[in-house]
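Note that one protein chain of the assembly has been removed; the remaining protein chains are unaltered in position.
The chains carry the letters A and B, assigned in the order they are written, with residues numbered from 1 in each.
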């Protein structure tokens, strides 16, 4: 009981601080970019430069911006995910605690997989998702991982 | 552009006819799925690659064998195979395999049928047996399977009409993939049990991606006929590696035949594509048979799986280049580099085995006792199974390059040690 309370406050504090730091970054690093659709905004972070450079050369440059693939296509969810990413990425960027080679978190992978379907559902209507089981859907990224930006 | 896609795209499938488990004839399925059916029919094409595909050789039809075209004989390509298989039907006739369209006639008319009475079991992987099995079993697949195994090949042959067709891989209502071969269901159950998974039911548990491999693994696997009931069994109870399968055969003391020249109790490995593939990097990376042998293709507004099942080297752009951005010619060269290396070791292992067989034969004719020959003969059994495991596997090592080379290296060691053993005994 006591423990969990203490733990609770600890987390509270941690988040508080994090919010502060991240919040600062959020503004300074034009973190608001998470709320725009301009790829250049993503590239505000040097971390994202490679992806921006890749995207410029990708088959999708003229048809899809970062958020078309990395943010949900329904508004509410869109801003949720963006806020979530904006917060974490800002925090990690500031603390520097992120690997040199990034990995999409599972929730972002799902967002991207669904983004593919949003635009391509007709082309793939026969192959995926199979009518009956949605969770058994084929992964697009498995074969097309490089469409947004050639894997570095 | 996207908008147009949207127009064309209304209802991908044309539901012209009702399909049920009894609909064996692919032409009927073709009414609903014309694209897949057209590709499916193209498995009659015969084109040769360095180690795969097949060559269309004309022949004059006979009473016994009405085929006017067959694939090249592997026995003529490499006569050492006759020595390796001396005393077994394979030494009479063994050809390069070709497309699915031929599976039933090639099995019916191979000379291997004429030298030995084959059991109905053979039919499992060469015809559409799902309907017939259900019929024979009165709705019980396993019962039907057992009945068919117990028949003679001739009788079982009368029960079937088509090579593998839609119904063998697809559930007719949803078109979902499904496993229809008891041999595979039981093999997987034994395999999973050895890994601590109880009562594994492939049709319930396998993911969609796994099914894209498993439907092929119903047939492209090592097998043997168990007991007098000639049950079709996949020897996976200890695992899928060649070492584990040999251990299984040794434990159940199975032999396919006694070698005519050496008297060794030997085994014939057959098309262990699934087992070999499982040792490779592609399996480990979740790449399925269908990814390479049935790659997606764009037809009109839709992507479909290419049902013209064949060598990916005839379709590198679709089969490989979505994952590998290298030029087609470079990808072909990568495959050939792997295959040439495997072929080099395959020949080294083959020479070693032939040397051992000749030595044992000579010792035998010079009156060596069975006691004295026991050890050398066991070396032959091992060497031969390991060599045949790569020889019979149809990718010439591509499915698992390093594993194929390891298995061949072990084979060489067994053969040569057998020769030394023999000389020291004398």
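What we mean here is this: a residue touches a chain if its C-beta (ideal position, glycine included) is under 8 Å from a C-beta of that chain, and two chains touch if they have at least 3 such contacts.
In this text the structure is predicted, and so the values were computed from the model without any measurement.
Here one chain is not drawn; of B:41, B:271 or B:334, the residue touching it is B:334.
Within the complete assembly, residues 281, 284-285, 326, 334, 338, 341-342, 344-345, 348-349, 352, 355, 397, 401-406, 408-410, 412-413, 416-417, 419-420, 423-424 of subunit B touch the chain that is not shown. Contact residues of subunit A toward the unshown chain are 25, 28-29, 46, 93-94, 99-101, 103, 145, 151-152.
In this section, only the chains that are shown with their structure count from here on.
Averaged C-alpha coordinates give centres for subunit A and subunit B that are 44 Å from one another.
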